[in-house]
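Here the complex is missing a single protein chain, while all its other protein chains stay put.
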Amino acid sequence: MTILSNFQVIADNIIYFFVGRWPEGPLGGVGLTLYLASASCILSIFGGLILGLLSVSKKKWISWPSMLVINTIRGVPLLMVIFWMYFLLPAIFGKVITETRTVILGLTFFTSAYMSQIVRAGIEGIPKGQMEAAISTGLTHWQAMIYIILPQGLRNMIPSFVNQFVSLIKDTSLAFIVGVSELTHVATQINNRTMAFPTEIFFFIAVVYFIICYAFTSLSRNLEKRLEWRKAI
Amino acid sequence: MKNLVAILMMTAAVTVAAKSFAAPPADTLAEVKKKGVLVAGVKDSTPPFGYIDEKTRTIIGYDIDFIHAIARKINVKVELKPVTSASRMAQLQEGNIDMIVATMTKNPERAKQIDFSHTYFFTGQKFITRKGSVKALKDLEGKKIGTTKGSTSEQQARKALPTANVLSYDDYPQAFLALQQGKVFAMTTDESILLGLLAKSPEKSKFEIPNIQISDEPYGIGMRKGDKNFVDFVNKAILELEKSGEAKKIFDKWFGPKTDYHIQRNFKITADK
Partner (left out) sequence: MLSYKFDWSVITSGQYHEWLISGLKVTIQLSISGILLSFLLGLIVAVMRMSHLKLFRWSACVFLEFTRNTPLLVQIFFWYFGSYKLLPTAVNEWLNNTGFEFAAALIALTIYTSAFIAEDIRSGVLSIPKEQMEAAQSSGFSYIRSMQYIILPQAVRITIPPLVNQFLNLAKNSSLAMTIGVMELTYQARQVESYTFKGFEAFTAATVVYLAISVIITFLVDQYNERVLQIHKGA
C-alpha cells in the first residue's frame, strides 16, 4: 500500500504538527491555532458587544458612525485587515508588536464587526415591551440595556458566538501568510522540506481542522436546540 | 460617547502618521546587551541556510551558525524568528527583529532602506529546469518561471527575461514543488538555494541547473539604517570569524565534501570597498 506508506511523513512529524517547536522553542501547530482562535474569540466578544451596543443606540451620531465602522470592516478581506494591522499597530502603540499579537488583533478587529451583528440581532430579538417596562421602573436606557435586555439576549447569542469561534479557527490559517507558525504554516514548512507529499499533508491538516471545527459546530447546534426547547416552555 | 469620536480621530491620525513609528532602538548593540538576547530574522524553509531539523524541531543552517557565532561575541542568547523575503525588511524596520540573516542579497535599492554587513556568502542567480530542456537563456523566453515574492530573484528574472511570465510563491520550495508538478517551466533563485532544493528533492535525477547565470548574489546581514555601532560590531565579528578559520568551518559544515552540495568556497569574507 503505497498510499499508506506515504502517510509516514505525517507520523514522522506528528509532534511538530501539534506543538511546533515547543517546549524548546515557541508553541506552534495546532496548539498555536487554538491559542490564536481562543484569544481572538474572547477579545472580539467584547469588541462585538461594544460595537453592537453602539450601533443600536437611539442617537444617530453614535449609531451612524459605528455602523460605518462595522460595514467598512465587513467590506474588506481579512487578509487586508491583517496587512493593515502590520502597518498601523506599531504607530498606535508606539512600540513593536509581535506577529502573533498582530494576527490576534487583526482577527479581533475583523471578527468584532461580525460579532456586533450577532449582538444587534440578539438585542432586537427581545420584545420591545421589556425595554419600555424597564424604563418605566426608573432605569435609564443604558441601565435597562445592560441589566435587563443584554443578559437575556446573550443567552440567545451563545450558539452564534460558537459559530464565530469556528470561523475564527478557520481564519487563523491566514496567519500563515505573515509567518506565524500555526497549523497551516507548519504544514507548508513540512511540505517544503519533504516536497513529495503535498496531497497527504494538506489532506491531513484538513482533517485536523475538520475534527476541531466539527466538534464546535455540533456544540453550537446542540445549544441551539436546547434554547429552542427552553423557549417552547 | 466621546470615546468613539476619540477612537475615530485616533484612527484618522494614525492613518496619516502611519509608519512614523516610535523609532526602534537607535543603538541595537546596547539594546541587545541590555535584554540579553539577539533576535534574528531567518529563513525556516531554505536548506542549508535555515531550515527545521526534523528530529530536534529547531532551526539550523549556515545562516544560523553565523548568528550563534555573533551572539557568542556579544555574550547573549539567540532567538530565531522565521521571516519571508517579503516580510523581512518591514520586520527589521519595525524593530521586531534585530538583524536579518536570511539569504539576503545586498543591492543598492535595499541599501537605501537598511544597512548591510560585509558579504558573508557569495553566489549567483541560476535556474533549475527539467533535464535537457534549457541550453541557453533564450530557451526560457516566454515561459512560466517560478520564484519567491519580494526577492531579488524575481526582479532579476523579470529584467533578464522580459517576455517570461514570472510567477511568485511564498517560499522557494513551493516554487520548486510547482516545477516538479509541471506548473512552471523553470524556477530561479540563487544557486546555493537551488542546490539545497535539488539535494532534498526525491526526484532530483529529473532536474538540473544549467550553466546560465543572470546575476551575482552577495549575501549580507541586514541591520537598521544608521545603526553604526551594531553594523561595525557585526562587521568586525565576521572578519574575525574569517581570520580564525571559523567562517570556513561553517562553510564546510554545510557545503563541504561531506554534504550533498559539495561546492568550492570561491570567496573570503573581506571588508567591502
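For reference, chains read A and B in written order, and residue numbers begin at 1 within each chain.
Here is the rule we go by: a residue touches a chain if its C-beta (ideal position, glycine included) is under 8 Å from a C-beta of that chain, and two chains touch if they have at least 3 such contacts.
Predicted model only: the values in this text are computed from it and were never measured.
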| item | value |
| --- | --- |
| Residue among B:78, B:167, B:239 or B:263 touching the omitted chain | B:167 |
| Listed residues B:113, B:244 or B:270, member touching the removed chain | B:113 |
| Touching the absent chain when the full complex is considered, from A:72, A:98 or A:140 | A:72 |
| Residues belonging to subunit A that touch the chain removed from view | 72, 74-80, 83-84, 87, 166, 169-174, 176-177, 184, 187-188, 191, 198-199, 201-203, 205-206, 209-210, 213-214, 217 |
| Residue numbers in subunit B that touch the chain omitted from display | 17-21, 86, 89-90, 113, 146, 149-150, 155, 167-170, 174, 177-178, 181-183 |
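The rule is short, and it goes like this: only the chains that are shown with their structure count from here on.
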| item | value |
| --- | --- |
| Distance between chain centroids, defined by C-alpha means - subunit A, subunit B (Å) | 33 |
| Subunit A partner contacts - residues on subunit B that touch it in the complex | 1, 4, 8, 10, 14-15, 17-22, 24, 44-45, 47, 51-52, 54, 56-59, 80-84, 87, 90, 94-96, 170-174, 176-177, 180, 197, 200-203 |
| Subunit B-touching residues of subunit A, taken from the complex the two chains share | 12-13, 15-16, 20-21, 24-25, 54, 57, 62, 65-66, 69, 86-88, 90-92, 94-99, 177-179, 181, 188-189, 191-196, 198 |
